[in-house]
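Below is a structure I'd like to ask you about.
Removed: one protein chain of the complex. Kept in place: all other protein chains.
On to chain A.
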């Protein structure tokens, strides 16, 4: 299935990679001995791709995302982001990061929360206002700028945190189980919105999840990982079209990919622990 002829997807993956990992290793030294969080990870992510990382806990999917963000330092191999080291890429504002918890400051309004990275990066007040208005519109929260986080639902808070990550025009959006704490219906809605946002902004998205339907529905590329040591067991290029209504999840193509993901997870999962 990897060598299909789906033109738009293929175009993306043949251009110069935005994120490139070569035999990446990361070993944590703990009191119980070394933990191999990542082992021999090879992966190229092209511009504009939507890549999901899926796998059981301990498989290194979040660790890999954190390496890209320079929040963890790999102990072996190479990793480049936009051709730079992750550290340089961060200083060049290459990516926005969305955590599982929205992490909005309770003492700031939604507008002010989105202004946070802009203040830190030294944007002028007028530029801040213009950007805040633009990203609030992108996540459909224009009427909520003056509200405080506690006045918003969990889904709206997570949208606000996505707006915060988009505010400084990073080309890459790294999302670590952003909808993991939300209920199914809200999650479906946010998935649809995220695809729409991705289509409009043409960002490259790295998305960690442990939901198979979410990974298949969103991604152009699904990276299946397994634990101990954390490694990639399968990379699936999705043949699904870019336009994806929610009911695409009932089509045979969708189910086939979901099947392959599930097989990959099962193969890499040791059931005796």
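The criterion applied here is as follows: a residue touches a chain if its C-beta (ideal position, glycine included) is under 8 Å from a C-beta of that chain, and two chains touch if they have at least 3 such contacts; residues count from 1.
Convention: contacts and distances are computed from a predicted model.
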Q: Look at the options "Spermidine/putrescine transport system substrate-binding protein", "ECF RNA polymerase sigma factor SigK", "CheW-like domain-containing protein" or "ABC transporter permease" and return the one that UniProt uses as the protein name of the missing chain.
A: "ABC transporter permease"
Q: Can you work out which residue in A:35, A:116, A:133 or A:235 touches the chain that's missing from view?
A: A:116
Q. Touching the left-out chain: which of A:61, A:90, A:159 or A:187?
A. A:90
Q. For the chain left off this view, which of A:108, A:210, A:228 or A:249 is in contact with it?
A. A:108
Q: Against the chain that's been left off, what residues of chain A make contact? List them.
A: 69-71, 90-91, 95-97, 99-101, 103, 105-109, 116-117, 119-121, 148, 150
